[in-house]
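Quick notes on the structure that follows.
Apart from one protein chain that is not included, each protein chain of the complex appears where it belongs.
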């Protein structure tokens, strides 16, 4: 039986899941695990607070328990990596988080990376995560675009604010690489990269690509 | 109305809660908030895995939501500080975790502290926490006593294993201070300190004492 | 005999001592050690240089030697913590410094703290101290108000300059918490907090509250 | 025209190249770049000293210049990553080093990794590299097996010494993951993993898998 | 036979060598090793890229091999320290690099130093070097003057741009000390120091002075 790599969007926003799903098409292959993107319907509408993250962590693990039979692996596809260390307690599957994966990908693209966050309130949480990973010296900084979920639906304005944040990370924080601090926004990656002139890491793509390579190795 | 400092044992083991409660008697005062130790009945019997921690985090926050009216503050009384950063999102109350509180207390007692953990599996989780706090340079190391919940009921053997771990931290890891990496074991503190000859921090006491001081200040 | 917690202002400015003393009233309790604030008459008029700090260190220790019989503990109440590590060589008393105590208090209020220093010349000294404590990753930065002792007597202008420094720490250094880098200025704490919108740590209060908690525990 | 991912063995030992080549078979795919493993005939017989590394760096870059037309990317397949930062100056190709790639792969498998080095003399060089990458906090330590090139031809004894080093990293250095600090030894990976009971990262496989994922993304 | 301290300019620019040579006159003594400044004719015209650094590393070591008989020591006089760790493999001679030497000299002049680089492209390379040395916490930052080799020949404009960079390091990066991130520019040192008001370290002088002291000790 062919195994599945589950990419879990831990919020209940199916639009985000669709965005992730489309971005991963390029990685799908016949002789590789199925890539299935799922929405956690009981998840919060968006993951903004630590409370959201903690709740998502439980739901992500529950989902994984229900699907471990046919799972090749799990990717928790929210930039706070909810449930990542819990997923790793499940033996014989590979588990990754898109924040960790994006950071590792960025580290081969330049000395320091800057993160375009959605909300200011997430930045201290991200900073704790970078420190916990032991890679704070590689983080140039984070800049939030400060847009609510509603405001994110305006694509043009969202891209404009991401470009502005990216330029600030490039010029004030001296970032060599940009990381998009959110899932489901792959469609902006290329425009952002062109406008800012720095390599841009889209976290879901970066992480799933890494997962597939590891799954092919079988270890 | 007199406010309450809720000390939340996030596992369902009432014996642990009783141990915490007894240890805090010395800190109770008429003109200070009530100290109430509670057991989360829906919590896991013990908190060993990250899954346990994540589940506890949600339960701790739920409890806090239900008691925020009369709460002066909350202490999450498990050495993995489940729910701590979520608690801190509740405005106008003071929230602490016993792992963080113990570490801060240890930092005024010596240059480096060593942690007596219960299980080996918790050590990488603790290490991530120290790194996230930015205090890894103060951590001499951790040694687990490797006892199951059942085995912990044998007090004499437990103390013996804690002393052994403490001596290893003192001699091999060059710890200046010991931190008991578990709630509800205050009754061993003095014997351990005598046997090893290093100051020993009991995390619930250290953290609640800190909380009370801050509450008296009113900021 | 009731023991005393000596809070030592190591400069000879009795106005500073009075400011500290007033700020600690809220922490005085019948069933706790006496809190006695003392001025070291032989101390420098203000502690600005390393020479001042070194001299103060000797005087602080001398004072402690003379009062160790009835001392529950000592707090060295200058933001350079003069004599702190010497005080800790005295057995059976608890010794704290207000810089260390303020930092530990700030670390539970946010990820990074910024310090409002009095003079630029003190900042490298503080930075060495944070590094020696192993907590540099938690320090957002320091900004000096650049006022001489004489100028500090103008309360309104002092508050204005502290607010300006606080806003710079908040906006440019991304501090989550402010620490007042000086003893005896508790009267500005609340106005500063209101004006900047970040929690503000007053070091003498934070440290003495911590000391009292530890003394109550008896370890 | 199909592009090629060049995996450059910078020493002149064709046996090492053959070992790398065999290990990468599992990663070859019809719809992916050709994986071609090459030996640098002018390279040193083995890369042991910094002099060897510097010479190899020049040769690796020279090779890359000659093949940049049809190159999708370059992997410098020696654990000192000779020429890596020079390769990265070539625009429009992806360049990786197996030491960096192995470290990033190890960081998703556990908190700390230990490296099985060949010679003691390489360890300070590796330590400089981990520090330059800003990931020293994730490195548990390195242990050398201390075998010369001639001695490495004795497979059984080599495996035995690797297992011994691995157990030392697990027990004394508290490594959660092992990294094989040499190219061309993939055939020992599974036995080593079984014997030590920790996940083992083979650097060439880990790095090429990562490269292929990135090439598929096209960024 | 009197031994020689070879100061190797690894680029082919004899003007740079002459600048270094003149700056070292003050350090020449009858009873000390000869100080001989040499140009590597096969070196690149300037060392800007990592490729230049790697090539220079090989050439520097080759030069050293040819002169080890009468060498007291070697100084690799380019701010990327090409070949330094290779030189250190030669027994019984002392080898230093001007970047390392400048950093160590700066560390006794103030808490943090800022580097005036020539080109932006060198800054990540320098940052890797500071991290590899384990001294990143002492580095305030780097600012490039962004002048090509041709433009450097305009002395007045070069000094002006260095002063501007120095003031930016002083005011924005809070550097206590400036380091000139290039060999052969000692003639600007004093003017720069006067204009910026911070101590300025010239790397060739600082390093050769350190080398001579060590050679006199004989260890």
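Chains here go by letter, A, B, C, D and E, matching the order in which they are written, and residues are numbered from 1 within each.
The working rule: a contact is a pair of C-beta atoms (placed from the backbone, for glycine too) under 8 Å apart; a residue touches a chain by one contact, two chains touch by 3 or more.
For clarity, every value in this text was computed on a predicted model and none was experimentally measured.
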Q. Among C:14, C:29, C:50 or C:193, which one is in touch with the chain left out?
A. C:50
(Q) Given that one chain is not shown, which residue among B:19, B:82 or B:110 touches it? (A) B:110
Q.
Please identify which residue in E:1, E:150 or E:217 touches the non-displayed chain.
A. E:217
Q. Looking at the whole complex, which of C:19, C:33 or C:83 touches the chain that is not displayed?
A. C:83
Q: Using the touch rule from the top, list residues of chain E that touch the missing partner.
A: 26-27, 29, 31, 96, 100-101, 104-105, 107-108, 133-138, 189, 193, 199-200, 205-206, 209-210, 212-214, 216-219
(Q) Using the document's contact rule, name the residues of chain C that touch the chain not shown here. (A) 49-51, 53-55, 57-58, 61, 83, 85-86, 88-89, 125, 128-129, 131-134
Q) Which chain D residues touch the hidden chain? A) 123-124, 127-128, 131, 136
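Here is the rule we go by: only the chains that are shown with their structure count from here on.
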Q. Among all the other chains, which ones are in touch with both chain B and chain C?
A. A
Q | Partner chains shared by chain C and chain D (touch criterion as defined above) | A | A, B, E
Q: Can you spot which option in D-E, A-D or B-D is basically B-C again, with over half of the contact pairs the same by residue number?
A: A-D
Q: Using mean C-alpha positions as chain centres, tell me how far chain A is from chain D in Å, no decimals.
A: 27
Q: Could you put a whole-Å number on the gap between the CA centroids of chain B and chain E?
A: 52
Q: Note the residues in chain E that touch 2 or more other chains, in rising order.
A: 128, 131
Q) Touch graph across the chains, line, ring, star, complete or other? A) other
